[in-house]
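Only a part of the assembly is drawn; its chains keep their places, and the rest are absent.
In this document, chain identifiers A, B, C and D correspond to the written order of the chains, with residue numbering beginning at 1 in each.
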Amino acid sequence: MARAISPRRKWTITVVAWLLGLALFFPILWTVLTSFKTEGEAIASPPSLIAFDWTLANYFEVQARSNYFKYVGNSIVIALGSTLIGLLIAIPAAWAMAFSPTKRTKDVLMWMLSTKMLPPVGVLVPIYLIFRDTGLLDSRTGLIGVLTMINLPIIVWMLYTYFREIPGEILEAARMDGASLAKEIVYVLTPMALPGIASTMLLNIILAWNEAFWTLNLTASNAAPLTAFIAAYSSPEGLFWAKLSAASTLAIAPILIMGWFSQRQLIRGLTFGAVK
Amino acid sequence: MGKITLDKVSKSFGQTSVIPQIDLTIEDGEFVVFVGPSGCGKSTLLRLIAGLEDTTRGTISIDGQDVTGAPPAKRGLSMVFQSYALYPHMSVRQNIAFPLKMANEDKAVIAKKVEEAARILNLTDYLERRPGQLSGGQRQRVAIGRAIVRQPKAFLFDEPLSNLDAALRGTMRLEISELHQSLGTTMVYVTHDQVEAMTMADKIVVLQAGRVEQVGSPLELYRSPRNLFVAGFIGAPKMNLIDGTGARKHNAATIGIRPEHIRLSSDGGEWTGKVGVTEHLGADTLLHVAVDGVGQVTVRADGEYQVRSGDTVRLTPDPDKLHRFNADGETF
Amino acid sequence: ETLTIATVNNGDMIRMQKLTDDFKAKNPDIDLEWVTLEENVLRQRVTTDIATKGGQYDVLTIGTYEVPIWAKQDWLLPLENLGENYDIDDLLPPIRAGLSYEDKLYAAPFYGESSMVMYRTDLFEEAGLEMPEAPTWEFVADAARKITDKENEIYGICLRGKAGWGENMAFLTATANSFGARWFDMEWQPQFDQPEWKETLDFYVNLMNDAGPPGASSNGFNENLALFQSGKCGMWIDATVAASFVTNPDESTVADKVGFALAPDNGLGKRGNWLWAWSLAIPAGTQKAEAAEKFIAWATSKDYLELVAEKEGWANVPPGTRTSLYENPKYLEAAPFAKMTIDSINTADPNNPTVDPVPYVGVQFVAIPEFQGLGTAVGQQFSAALAGQVTVDQALQSAQQLTQREMMKSGYIK
Amino acid sequence: MATLHTQSTARLMMAPAVVLLLMWMLVPLGMTLWFSFLRYNLLMPGMEEWTGFDNYYYFLTDPAFSTALVNTLLLVGGVLLISVGGGIALALLLDQPFFGQGIVRLLVIAPFFVMPTVSALVWKNMFMNPVYGLFAWVAKFFGLQPVDWLAEVPLFSIVLIVAWQWLPFATLILLTALQSLDEEQREAAEMDGAGPVSRFIYIVLPHLSRAITVVILIETIFLLSVFAEILVTTNGGPGLQSTNLTYLVYAQALLQFDVGAASAGGIVAVILANIVAIFLMRIIGKNLDA
């Protein structure tokens, strides 16, 4: 493909791609911009793009209402915790499925995935009762547990597809070299699958971060993450567009920034083994 | 130390029996090559010895000790894989050091042994590189380095050179032979390359469908193949196998004559044929000749033999080098 | 000791959060942890928790709908130690009645509300109309159509349309009362097949089509508030608490052009106004009942009103809970809507909400546990009718059917 | 790989994941199953009694049920259509060389990071609102009647919002798949005289088929349980126009607090989800093996 493409074509593509990219990004951009407006400007017609009096008032207002940092902290702990534990459980399972498959491996995998399809509200009351009896309500531990469980199938599946890409010969070589199973996984498999593991991790952090049902329903204050933070803004109080935007910006900023910084890893690993 | 004995070993995958039953002894210090067509069970046999597969029946012993149930790590063997199976995330040094690290060797000892292995294999300058930054031949050497560093009882090679190009293959072939000479360790080597088998082996084991067809030194097999299969399999270019009338004249169901054992002349001679494709290799010329009443015969002529497609030539097989086979394909 | 307080994200509650320091100063050993949620989410969370005895909250913010039901289940602690100078008799009688069960107070009102008409005096003047103190539906409809100027984004009337028992059904049930309709007859038979309901709904849908804002079927209290504040509504019939927001010049572009009137009637003796109070209650499961009661006493006390007045001005104190407030000249002066509010509250009668007798209490709701789901389901039908997705007749028919099913399923009717 | 030793270790290694998921499946699901046969309303404790299949009867004969079923399919199908179709188009575009590729990729990927609640709020209030929304402003700017998105085309609006969130995911996966297309294959087709369109139809699309199945599988799993977007924007309405199964069960569970009915609904949803799952696995399993 090293034939020259005409500059005109390249420019056309550039323009179209940028327009589409900006269009997709626009809602986020608009939210961020609005968060710096006053309530009046937020609903002004015609809307002003950047030529308005920038103000941080909305952020102070939001922070005054609820301690943002507590929620962020919880979000981080829960998203990271559930993902790490999930990986810890999933890596051996995926290893087994990828390198010692049986006839039933596929079925087990599909069964795991199908557990994700069950509507969470259907089991809310049972879980609530269990959590109440075990004292897990409004605890990070409890949430980490639940999120681990709901993301585990995806983690196992993604890892499985990555692992299958790794030639079994390398693991056999390690075995010949005298590595025990644990060492084989720690020294050979995990480092080799690192891009895949990183991408799985990132994807699951995102999913856990954005999980709204369980995080909202199983917490009150101690363990409440950003989804609960934003729940205080999900209906307007008169003119509230700017405040809503500020809260929204705060809720998505950490994960967006993390996502942007790690997008290379995310994308690199998103090449599910199955995709290639 | 490294005598490997297979006693009535058989292997099935589910219903399919891949190796019906094999008895084989590999002496200490021997260079044994397994050859055979694709799918005949060469790799399986090697993996059984390595302990990467369980035997279905039979026992494998190393130096008289039964290791049938032992895990690979406990057998004291090293293996070099066709794909090299290097650890891509480790440097060459770490790759070579890995088996020692697994054996919990002392750091200083590891360093010394790795340097030593690297020196032998001319890898000293590349120790800090990753496998991805090496050429094919260098990677192969790293794989060998990883194998020799722990001084195993025997080396197992599964088509180690098949991913290299012809020139490199030649060089590596020599290197492995030299390594064998200098280390004196038992080597079991799987290949389907003629030249490798012929030039490297002390003993060739010809396999077909999981059975041993013949065991012997390269020249033994070249000179006296026990049956049609071995005759056709050993030697390049392939032995001409002739049945029908041509064979009946020699009182055999089939006769075989190698291309290099046929004399060319412009008149006289036993057979008359028309030249088809000619391949000029410089040092030799290969003529593909359609012989009346016999079929396609390949002849090798020394040097540059000038002949054109369509020319008629006379051929005389060297009677001393003629192989005769009965209806079952056995030599007699 | 830390109290976990579940509360709704309404302006008055938010204000209370900001005044926490005053409470802490008075009670240094009590810490407050706020869980502020949007109304629907709050209700789900709080209900799930109390029904399963989860014990996550020490103080709940609930409404007049929940209090009698929950008190009956013994899920709430009666408020008996509110303190010497709490002056329980100062609470407005209809509100106090709504929050009591078997004569015991189970929740203290934080603010109370009824509904009334808010209108734009400037627009009425322009159109040559005069709003009577107690308008009829006919007048309201007529005026709305006259004021409407869609070109300039002026809509004659803004009414709730968003589906939900506490959203459009609060308004519609109260309105239906004034049209002589009712949810159930004395045998718990649903009444949506009766002409009164058809009349109510026809009136509502037609009026909104002619004079309502676009997207009315997703407008609730807050959306309408925004519309009114930004000057897009000629009239708005909604909660009395809105009065302080629409007259607040910081938030409202029409603050000095708002007039108030009682909710309209149809000459049948019932007005279309409701009664509601956001109140603080203590769940039975809490370990910190004493501290919780201290907090409630603080938050609903006369002193708290003074505190807000001092910090934010009298117009912003939480309204509708205490008689004394409406006798306070400073308040009456600062809050032009005060009289209309108290009149509206006092005309609402939760025990006899309808023209014809009914087996239930509650003005804009039916105080049975099933009502949340039922009201929302019916609300969805009516909202669909408003959006023009179904006809009024279809909506009523569906409402009738689904209500009947539900009542059958729950065993009210055999 | 196939020694008995490794096989038994493998089983051991799978055990934690399998056992945990099994517990996660069975304990709550078992309780749900049990509840589904009870008359159990959270607001009326102490009245639990066995009612047999009553809850199922009421759930399945509820006119809302069939509507919700259809809506669920429309929602999943619609989002899949947009995100896969759009994803392919975007991936093809982004695969071309142009200036600022990296930045555009950042822009495109961004919606995927946004919480569903937030995106629903933003879309509802700042874009689809018929009075203040940006869409309304644009419509008015062109002298058109603003569309009241959430009232007039509620399901479509929700599809749009959800598709906006999932389009980046599809695009990314398809883009990486596209980049893994063997260059020589593309060139071979070119030598064979295939133009850009033929190359797309005969070479690129078949190559993408596995990636597309992966996208469909993952998205379906998440789309079946879309609910926050509906709750925030339309509350399932107007009428039942945007009620999907998950939302219906939600309404039973958290509006009516009818645990019995919600449990029955949950069980029905699980069964339906598994039917979809089996169906998906059939096609996908095949595609993944290849």
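Just a few scattered comments:
Basically, a contact is a pair of C-beta atoms (placed from the backbone, for glycine too) under 8 Å apart; a residue touches a chain by one contact, two chains touch by 3 or more.
It should be emphasised that the depicted structure is a prediction, and the values quoted were computed from it without experimental measurement.
The stoichiometry of the whole complex, written in the labels shown, is A x1, B x2, C x1, D x1.
FYI, only the chains that are shown with their structure count from here on.
Pairs A-B and A-D differ in how many C-beta pairs touch across them, and the larger number is found at A-D.
With centres taken as mean Cα positions, subunit C sits 90 Å from subunit B. Each chain gets one centre point, the mean of its Cα atoms, and the points for subunit A and subunit D are 15 Å apart. Residues of subunit A in contact with at least two other chains: 43, 124-125, 129, 172, 231, 233-234, 236. The set of subunit B residues touching two or more other chains comprises 52, 71. Residues of subunit C that touch subunit A in their complex: 4, 6, 9-11, 14, 17-18, 33-41, 44-45, 48-49, 52-57, 220, 222-223, 225-226, 229-230, 245, 251-253.
Against subunit D, in their complex, subunit A makes its touches with residues 1, 5, 10-11, 13-14, 16-18, 20-22, 24-25, 27-28, 30-31, 34, 43, 45-47, 89-90, 92-93, 95-97, 99-100, 102, 106, 108, 110, 112-127, 129-130, 149, 152-154, 156, 168, 171-172, 181, 206, 209-210, 212-213, 226-227, 230-231, 233-234, 236, 241, 244-245, 248, 251-252, 255-256, 259-260, 263, 266-268, 270-272, 274-276.
On the subunit C side of its complex with subunit D, the touching residues are 40, 44, 47-48, 51-52, 69, 73, 153, 162-164, 213-218, 226-227, 230, 232, 369-370, 372-374, 376-377, 379-381, 383-384, 386-387, 389-390, 395, 398, 401-402, 405, 409-410.
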